[in-house]
Structure formats: C-alpha cells, structure tokens
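Every protein chain except one is present and positioned as in the full complex.
Order of writing sets the labels: A, B and C. Residues in every chain begin at 1.
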Amino acid sequence: MTPETASVTPDVLLAPLDPAYLAEENPARTGLRWSAFLSADVLPRAAALLLEAGWHLEDICGLDVREGLAAVYHFDRMTSPGRLAIRVLMDRAAPVLPSIADIHQGAEWHERETADFYGIVFTGNPNPAPLLLPEGMQGHPLLKDDAARAPLAALLAVPGREDTVLRKAEGFTLLDPAEDAKPAKPAKAKAAATEEGADNA
Amino acid sequence: MHSTETLRSHGTACPATSADGGCTDDQIAGDGYTCRFEQGARPESLILNMGPQHPSTHGVLRVLLELDGEYIVRAEPVLGYLHRMHEKMAEVKTPAQFMPNMGRVDYLHALAWNWAYVGAVEKLAGIEIPERAEYLRVITCELNRISSHLLWWGAYLLDLGAFTPIMYAFDDREMLLDLLQLMTGSRLTYSSFRFGGVYTDAGPAFVQGVRQFIPHLRSRLPMYTALVTENIILRRRIEEVGVIPQDMVTRYGASGPVARGSGIAYDVRRAEPYSVYDRFDYEIPVRHEECSMARYMVRMAEIEQSLRIIEQAIESLPEGEHMHPKAPKPSFKLPAGESYFAVEGARGKIGVWIASDGGKTPYRVKLRAPGFSNLALFAECARGTLLADAVAILGSLDMVIPEIDR
Amino acid sequence: MNATISFDSVLHVVLALVGVAVFVGLNGLLLVYAERKVAGFIQRRPGPYEVGPQGILQAVADALKLIGKQLVRPDRADPLLFWMAPVLAFFPVLLLFLPIPFSPLLTGWDVNLGLLLILAFAGFNVLALLLAGWGSNNKYGLLGAARAVAQSVAYEIPLLLAVLAIAFQEGTLSLSAIVGGQGGMPWQWNIAVQPLAFLIFFVSALGETNRAPFDLPEAESELTAGFHTEYSGMGFGMFFLAEYANMIVACSVCTVLFLGGWKGPFLDGAWWFLAKVYGLLLTMMWFRWTYPRVRFDQLLNLNWRWLLPLGVLNLLATAFVMKL
Partner (left out) sequence: MASIFRTLADLWSLVVGLGITGKEFCKPGVTVHYPRAEVTPEAAASFRGPIELIGLDKDPAKPKCIACMLCVSACPSNCIAVTRAPTPKPTPEELKAMAEAEARGEKPKKPAPPKAPGTWTYDFSLCSLCGSCVEVCPVDSIGFSHDIYMVGTRREDFVFDQLARLARKAAARKAEPKKAAPEAASAPAPAPETAATPASEA
C-alpha cells in the first residue's frame, strides 16, 4: 500500500473496472460507506486493486434472491475505515465465481464456506473441500424455496437508505423497485407466518 | 495409527486412495482431508492429525500437520466439528428468538456478539437506546472482555505447560462472573442485551461491586506480570515466534489483538465508533514486534484499558431507563433493508450483516467471526516452526472454536 | 567390591530389594498425594479431599483404579516391545536404590562403585521410553520417544560431570564414603564447596527425570501424553511409579553427594536423609507448578551451551584445586 492509494475512494479505485452500479452509502443507516455491483470476471482485478490500496476482506456472504444467486464481499480498510460492499450476481443454473484466494488469502475459507452454504463454485480456490459442512453432504442449507425468495431490490433498495448513486450503467435494473416487489413482500410474510404457526402448533 | 484410526469411522470415501496408491492397503485410510493432505506430502514426512481431540486445540479444532522431525512443513486446519449453522437459525427465528444464540457463538465474549446482533437490528429498525443502557452495555461488555482475556491468559499458559496461572486467573474471573451474573443472570452464555436497552438495570450491588473490582484487579496485575510475563522461560517460548507481518494481517483480514500485535492500530471502537465509546479516555494498545509475545502484551494491556473504560463509565453512569419506553415488543417485524454492524470483540472485529425483506424473520444474517479470519493465517504463520511453536502460535491467536465454526 | 559373595550378602541384597520395592510403592502413593496437595495449595484450592481424611487415601484409590483397568494394546502395536517398556521402566529403578545409603546401617548393598552402578542402571530408563514410544505405533508416542532419548542422552553428560567433580574431591565412588567425607553442619556439606556442581546436578536431574519445566517427552499440550499416550491401567501406572521412583533416586543421590546424606547438626540418621530427600522432591514439585515448559531446542541449548561448558569448567577447577 502506498500513501497515495491509501486515501483513494473506491469509486475512483474501481472506475477502470466499469462497475454496473456504485453508490455512496450513509453508514449510519446501513453500516456501509460504498456499495458496488461488479461482473464476475472483473472480481479478481477488483480484489487486487483493493489489496494494493490496503483493503482487507471482511467476509463473503451468499444471498439467494429471485434474480439468481448473489455474493456480497465486504471490504474494509484499517487505515481509513469505511465499509465497501461488492455484489456479484450469478445465474442460478451455473453459480460460478472466480476465486480471489490467491490475492486475499483469507478469502479461501470464506469462499469454501459460501460454497458449502450456497453451492457457489469458486474456480481457482486452492482447496475446494467442504469447510464447515461434512464431506459428501447433499444440498446447501441456505438456499431458499421459490416462494420464499425476495427480489434483490426488496432487500437492498428500500426507501430511506439515503444513498447517492455515483455510477449506474445503462440497463442496470437490479435495484429498481420492481413492480412485483410490493406483492412479493406480503406473500413472503404470509409464508413465514404459516411456517411459524406450524412450528408453534 | 491412533489419529487416522479414529477417522476411519467417518466412512468418507477417500477419493485418492485406490487408483494412484495414495493410501495403500497396508495403511489405514484417513478421511478425505487426510488423504488429500497426504497427496502433497513428501515421502519422508510424518503426517500428524492434531485434534479434533487434543489438549491445545481448545475445543474441537483439527490441524493436519506435515512434519519433518518436529518442524512443520505444512499445516491445514480442518474446521466444522462444532458447526451449528447459526446463520440458518437466524433465518427461521424472529430477531428476539435468535438472541439466545448470540450467547453461544463466542462463549468467552458473548456480550460482544449480543451487541453486534442487537446493534444491527437497532440500526435497521431505527430503534433508540437510552443513555443509561448504552453505559451499561459498555460496562458489561468490557467486563466480559476482561473475563475473556483472563481466561485466554490462563489457557495460553496451560498450552505452554504452566498449570498454575489459570487458577489465579479464574480466581479473579470468578468475581467478574459474579458481577456479570447480577446484570445478566448467567455466568457464561449471556443473552442480556435487548433491542432498545438491556435486560436488567444496574442496582447498587452491581455498581458497588464494579467499584471494588477495579482496584482489586489492578492490584493483581503486577503479580501476573512478575509470575508470567517476565518469566524467562515464557519469554523465550513466545518472543519472535509466530511472526505475522502487517501485509499478512491485511491479506487474511485478521483483526483484534492479532492486528494490533503487528503494529496496526485498528480497533472497531475507534474505527467505527459505536455507542458511547467516544466519551471515554482510553488507549488502543499496539505492539510492533509482530510475534506471539506482542499479541500477549496487547491483551494484557487491554485488560488495563478496559478497566479504565469501566472506571469512567461507572462513575458517569447516568440515571434513567434501562429500556427505551418505545422499545419494540419481542414480536416486532424488521423493516426491509440491510444493515452491517461491527463491534470490537475480545478476538477482533465481530460483524453482523442483516438483510431483511420486511418479513417476520430476517432474510439473511451473516455472522462475521474474527477468529475465522485470524485462524486462517495459521497455516502460513506456522510453516517452518517447531511443533511446540505451533501450539504457542495457535494459543496466541486466541481461538474460540464455536465462534469460528458458528 | 568384595571378592567373596557370601550367602549372607545375597540374602541382604534380596531383603533390600524387597524393602526397596515396598519403599518405592509407598513413596509413589505418598508423592502422588503430596504432588496433588502441593498443586492444590499453590493454586489456592484444597487438592484431594474426598477419599479419607484430607484425602489421604486418594492415591490408594487411584492405584486401585489403575490396577483394575483394562490393559489395552493398540491394533498394530508391537506386543513384545509394547509390554516390555513399562516393565523395563520400573524394575531397573529398584536396583538403583541398592547402593543408596539411607544411614550407615540402612544400606542395601554398600558397594564401592555405587555411583557408577546408579549411573549405569539409570540408562535403562531411556530404553524403556524409547520402546514405549516406538512400540505403541503412535505418532505422538514416537515424537515423545525421540524427545526422551535426545533429552536423556544429553543431560546425562552434565550430570556425570557434576558427579565427577564430587568423586574427584572425595576420591571415591562409594556413596557412603562420600557421605562420610562430609560433616554434619550445612557448611560442611559439599554444596558449600561445590555450589555450581549442585546446580548443574539438580537441573540435569530435572532433565533426566523428565520433570517440569523439562517434561517434554510427555508434554501434554503438544504431544497429548507423549510416549505413554497408548498405555492404560497399570501399563501407565508403571511409568508413573517409575517417574516418581526416578525422582527419589535423583534426589537421594543429590542428598548423598551434596547435602551430607544422613548427617545432620544433631542425631545423625536416616531421618535426616529422608528429610533432605523430601525437601528436594518438594522443590521439584514447586518448580513444576510454577514454570512453563521449555521448548525442545531450548532444552538442548541449555544443556550443550550452558550446563556442559560449566560442568567442564567446574571439573577442571576442582581438579586444579585438588592438585594444589
């Protein structure tokens, strides 16, 4: 890390990668400073740029939404803190991401954990064995039923988020409040409620 | 051999055994992890399964070691023996129902996890917390941090072969637990933070007890130093052992005393100030030696700094409610949205990310355990050290396996 | 050594061996109890308390438990070596007690090469540990055995050098003669003239008997239980007894060489001898419950870089003074 890169904000840092979406967030509302959507193929380059600028990987969270499988990479910086969430959306039929474990070595375990929970394949992971779940286990526990899936916008684009969109690619509609977002919520709530009820009975 | 024999019962097919002769008939095949690990080994190496039942892996961590004599050529931690899938439980329970789980993720610093989850929910739902509750959270969380460090101290010395310090540490820790029991009702797996406050208000007994405890522990710390910290055997055991350079900290995302022992002054209480920590005067102990001793010294200094925080907080404890009058009922619904809340636990940065679609239960909860990232660097750090050093390094990372496995 | 071996002397030795066996057995119980009580008191807890008044029967209960437990041999362990090891660890130790003069009258076999006999038979212990670790077909056991051999072999040398210094000074290898050469008062003991030799001897004795802080062959936080990982019941019990018996021998020899043996300021006799031995044993226990364990390379460094040169210097100095 060089002094010049230490203070570079991710919007400048990630600009060469042409993120589909990049927003400055209000940390008081979400705990994030920046959020971005990247395509899977530029992920290793982004990771390398971030490492060079002194960012470390906090965690990798899988997410099962209506649009497909998503992975959220949380990065943070020790010198000038501020959290960056990088989101990558994958096709549910072929959830494949390039591994960044050769850049951020700590990512190896996070990727294996995400692979356990969601079945996402991280190509290039040095040791792609199950980490937390037993070997040979069938299924991925955090995948959701069709009925329970919410659209990405219902989770990440809610009113009152107080974010400033810095970049938005042409045709990026993931975070637009979809017309079926509204009905989806009560449906999901009802499903959860019946589930609860069954539990209690 | 003993270690592989116990693993045979796992019954997992060893993918590499038969065809290319990774494990011949004469040997007893280990599980998949052992077999894959043996694939990369040099023929003259000794493969040692340290754990999952081993005195110094603190719980059920398993470390595969390739040894050349007593030197470690390669190490690979194998996790998952204590995995409970807390993240799934979080998706099927309401936030209030999930709270007790937070006492069981990291049983040594349970209140930090309490705080991380409560904080994430409060941030998402915009719940306010009365000032008195904030102070009580700070006091109990710091007491809990001290109790965690005391237990680590004793257990670490147990790893290094000194049997007595843990008893002295437990003597002092017992007083702490009495105090925490007044506030939380339990002695280990606390679940006492609530959305919008804390479960119990502090009575005079608690305040008085804390006031007495601070000077007591301060009077004990010199004894700890003289008995252990300055002991030449201990210093020779852990000085310059397990060097973790700064770039390694960044590459692995390590945090807490591991980062601070490598000269990085990173503490979530300062980096992302939460609650009322900005009102107290305290230091972030940092050491630059990057070795196990540095991490040891950081933790010992943190005990003193925590005492400072508690002292200031208990003296300026405001009057008022311990639960906000508008605190939600246990059956409240999370609004849609996401929130990430990080707190500084005894082992480093604890993060909870909640994404909610407005349903009764959270849509996704991610628990970021500091020990997970800290332990990940063990394999690189232990390379080329002695078996005894590996024990010293593992201990200096201060692992709590249930937190790592979640 | 006496040229004629009469029936009387053989009977004497046999009786002495029986006596020694009883002595070692009883002392094993006593020392286990003492060790646990010392640990308890240092750690501010009562120690054994439930079996018998103040828990004095705890060690007996433990012994009964060990005797009653099943002896388990791992599947692929070598049966001969595996079972030979504990036997070999325990029985040679009994012989070590023969030349030790508890008092002028209470000596198993007052042989004029007593010191040599002890040093020779003490070597058996290493063999036993090696066989145990090797024979049990366990990786931890193997590592423990390797440590045990390297450690015992290394520490025998400074031990020998310290002993030699005394032997030079006294001009004899007979233990009773060495005691005879010392006076009753503490300043007339050899420790007053040879403090360095005493230190070297005591530290080496800790290393030889695998006591903390040099308990590496069984370092449980590293090797679970080291060479005796796979032993159960009396297999383990024998090693346990042998460890304590070895401690007693080491402390007895130390008492004879440096602390005036059975002699005291008044009323010379076996009680003085025993009091000094138990004092040393308690010190060993005190060490164990105070210090962390050293690392293996440090253990060897301490030996080769400190104890050995110091021992040689001490020996040379002794020889020089003797010549004057």
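By our rule, a residue touches a chain if its C-beta (ideal position, glycine included) is under 8 Å from a C-beta of that chain, and two chains touch if they have at least 3 such contacts.
The structure presented is a predicted model; accordingly, all values stated were derived computationally and were not measured.
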Residue touching the undisplayed chain, where the options are B:56, B:147 or B:191: B:191
Among B:46, B:182 or B:207, residue touching the chain not depicted: B:182
Hidden partner chain, touching residue among C:137, C:210 or C:290: C:290
Of B:128, B:230 or B:315, the one touching the omitted chain in the full complex: B:230
Residue numbers in chain B that touch the chain omitted from display: 93, 96-101, 103-104, 164, 168, 171, 178, 181-182, 184-187, 189, 191, 194, 199, 223, 226-228, 230-233, 235, 329-331
For chain C, the residues touching the chain missing from this view: 38, 40-46, 49, 286-287, 289-291
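FYI, only the chains that are shown with their structure count from here on.
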Distance between chain centroids, defined by C-alpha means - chain A, chain B (Å): 25
Computed distance of Cα centres, chain C from chain A, in Å: 64
Contact set on chain B toward chain C in their complex: 1-3, 5, 46, 48, 54-56, 69-70, 157-164, 167-168, 171, 227-228, 231, 233-234, 236-237, 386-389, 391
Contacting residues of chain A [partner chain B, same complex]: 1, 27-32, 51, 54-59, 61, 63-64, 72, 74, 76, 78, 81, 83, 85, 103-106, 108-110, 117, 127, 129-136, 141-142, 150, 154-156, 158, 160-161, 184-185, 188-189, 192-193, 195-196
Chain B to chain A touching residues, read off their complex: 10, 12-13, 31-33, 36, 76, 79-80, 83, 85, 87-88, 91-92, 120, 123, 249-254, 259, 264, 266, 271-272, 333, 335-342, 349, 351, 353, 355-361, 363-364, 366, 368, 372-373, 376-377, 380, 405-406
